[in-house]
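One structure is given below, encoded as structure tokens.
The other protein chains are all here in position, but one chain of the complex has been omitted.
Chain nomenclature is as follows: A and B, assigned in order of appearance, with residue numbering initiated at 1 for each chain independently.
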Amino acid sequence: MIWEVFRQEQAGEYHTHCGNVHAPDREMALTFAQIQHGRRKPTHSLWVVPQPEVSEVDDEAATFGGTTDKSYRWVMPYNRVDPEFAEEIAESEAEQRDADEQRSEG
Amino acid sequence: MDLDTVKERAGPREFGPGDDMPEEYRKAATRMIQFHANSEIMGAYLEKPFIRQSPSLDRKLAFSAKTQDEIGHGQLLYRAAESLGVKTREQMLDELAAGEGKFLNCFHYPMTEWQETPMIAFFVDGAAMRRQATLKRTSWEPYAHAMDKICFEEGFHIKHGEDIMRELATGSKRGQELLQEAFEEWWPRILQFFGPTDDDSTHHDFSADVGLKRMGNDELRQAFLNAYIPKAEKYGLEIPEKPRIVEEDGTYEVIEEDLDWEEFFTVAKNEYPSGREQINGRKEAQEAVAWVRKSLDDWEHAGTAGASTQRAAD
Partner (left out) sequence: MAASTERNERDGRLGGPDELSEREQAAVETLCYRLADDELVLGERYTEWQVRAPTLESDLALSNIAQDEFGHARLWYDLLEDFGYTEADLIFERDPGAFRHATLVELPFEKGDWADAIVRSYLYDAAEHLRLEALENSSYPRLADRVRKVLSEERYHREHARNWLERLTAGAEGRERVQSAADRLFPHALALFEPVGESDADVDALGLRTESLDSMREQWLDTVLPFLSSLGIDAAPELCEGTDVESLLPESVGRDGSHTDAWPELHAEMTRTYRDLGRTEARRIMSDPDDAE
């Protein structure tokens, strides 16, 4: 049986997918995963999930975020106001601009 | 884990579902996150009519997206609260419907006019955002993760709110007057957002000791006033004479005895009439679709859910 492995590098961060292992059960999957996927990269925690339990939808089947203009849900078109008056708003603006750039590059 | 260890280790994102947390921690965190989640839902309830009343198609889209985001924030927060193992989401939503769930003071008041929308979408959301930014460093990791996404999205909400305010403030005389009226009505409630001042500025409550809260209400209120009073003035809003506000070197202090704290505590207990009405309105909506949730539960328990997931993945 194949188990998908998710690694969290440090406490508080996100578990992200890093690979998989063959193992006969959950316990053995954890035993193997810590060596195969945790022996070198910094690791705080690992999750294992049976592969058949993972379902997928990809960008062939779906239009994540839509195909028509959805800029109304982003900070960018509200350019008549300035977010710099509060650092948390400016930070949110910067994160959204980054995400939008990554989207258009993708 | 014993309480002393929790207090010792209480750093940002330090604890998660894998940790054996003491009951005091789990209960305090649940109370705090549930309050936050309830507020998202009741805020959305208040703003929803303005999707329909938006005076342009673009505004309608923005209002729909904002309301959608608030419900999405509720989803994230109830999940973060559920991960403490104290209550399920269903329990928390039922408590909200039964008038037992608490939420932000501002969402107990009715909002019927367009010119009122920036009071929530700019000032109240701005105050909430100030607090939320500090909660990215809360000690309950799932709460911090919810906060990452919420803060990411929230910039749009505040800018959208400010844009509506700007449009009114720079538009017709009548629009300006209506905006000023709405501001005068909402301003005292907005000032009460962070609650009354702590008696002792070094006062630390349990939530702060275990790292759930990262900044006291006094400090947050101060940061909010310093950023948002100049904004209000920039748009030509006149700050009402009462409650009195004292300015010194760009920092502001509210004279608290000018605010109606009896009303504040009535609101906090879910006993304010319009608040009760809003709670009941949402309750009716929740009950009207109970049959759908039951259909989904039946489907899930009939064992067809897994098969269908599989089919979707094929």
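In this text, a residue touches a chain if its C-beta (ideal position, glycine included) is under 8 Å from a C-beta of that chain, and two chains touch if they have at least 3 such contacts.
On a predicted model such as this, the values are computed, not experimentally measured, just so you know.
Among B:7, B:60, B:137 or B:234, the one in contact with the hidden chain is B:60. Contact with the chain that does not appear here is found for just one residue of B:44, B:210, B:254 or B:279, B:44.
The chain not displayed touches chain A at residues 62-63, 66-73, 77-78.
On the side of chain B, the interface with the absent chain consists of residues 41, 44-45, 48, 50-62, 64-65, 67-68, 71-72, 74-75, 78, 89, 113-115, 163, 167, 171-172, 174-175, 178, 282, 284-285, 287-289, 291-296, 298-299, 302, 304, 308, using the contact rule stated above.
By our rule, only the chains that are shown with their structure count from here on.
On the chain A side of its complex with chain B, the touching residues are 11-14, 45, 52, 54-57, 70, 72-75, 78, 80-81, 83, 85-89, 91-93, 95-96, 99. If you check the complex, the residues on chain B that touch chain A are 12-14, 16, 18, 58, 61-62, 65, 69, 126, 129-130, 132-133, 141, 144-145, 151-156, 158-160, 162-163, 166, 227-228, 230-231, 309-310, 312-313.
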